[in-house]
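Mind having a look at this structure? Questions to follow.
The chains shown are only part of the set, and none of them has been moved.
Each chain gets a letter, A and B, in the order it is written, and its residues are counted from 1.
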Amino acid sequence: MQLGRVVGTVVSTVKEPRMRELKLQVVRLLDEQGRATGGYTVAVDAVGAGHGDVVLFAAGSSARQTELTDGKPTDATIMAIVDSWDVEGKQVWAAHEETP
Amino acid sequence: MQLGRVVGTVVSTVKEPRMRELKLQVVRLLDEQGRATGGYTVAVDAVGAGHGDVVLFAAGSSARQTELTDGKPTDATIMAIVDSWDVEGKQVWAAHEETP
């Protein structure tokens, strides 16, 4: 999985029938230090993530292994909202320490 | 999923039988700000996208999760036409604001 931050939403009225009702989030990719890498994905949200949340998403066929996305043409699904992570014994980022 | 713009079409008469009748679109990849990244894909169109449309496509096995592409050798399928998207509270692009 990769870390990312939810930064936006994609609006689409003409889409594959199986994609109806699914929320499409723009997720900016983060590196292990929490910096934007320049990459992004548009992911289906399976956990109710909101704008600004740091999340984990699964790519490829693993993106379909949730109740919401089973059998649907999504190749990226947010499957966890991140509270915090650490690297080499040091906390890199924590949701509760972020200034809103 | 990645954002892209339909910029062309691939014509092929000799193809795998399962690919017959499927329209092959050249899709130029866009970054989260709507700029071309330099990459592209050739995707099967499952939603009737036209030249110039901004679309979302699914890659890998997820490209086969539509009625049209089930069991077919496609690794990229357009599964949504994009109306608009926003990043950090600002609209990046909207179909109805684009000068034809």
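Just so it is clear, contacts are C-beta pairs under 8 Å (C-beta built on N, C-alpha and C of every residue); 3 or more make two chains touch, one makes a residue touch a chain.
From a predicted model like this one, the values you see are computed outputs, not experimental measurements.
For this complex of identical protein chains, the structure file gives a whole-complex count of 5 copies, while the figure shows 2.
Here is the rule we go by: only the chains that are shown with their structure count from here on.
Between subunit A and subunit B, the centres computed from C-alpha atoms are 21 Å apart.
Remark: subunit B residues 1-3, 31-32, 46-48, 56, 58-67, 77, 79-89, 92 touch subunit A in the complex. Listing the residues of subunit A that touch subunit B in their complex gives 7-19, 24, 26, 28, 38, 40-43, 51, 60-61, 63-64, 71-76.
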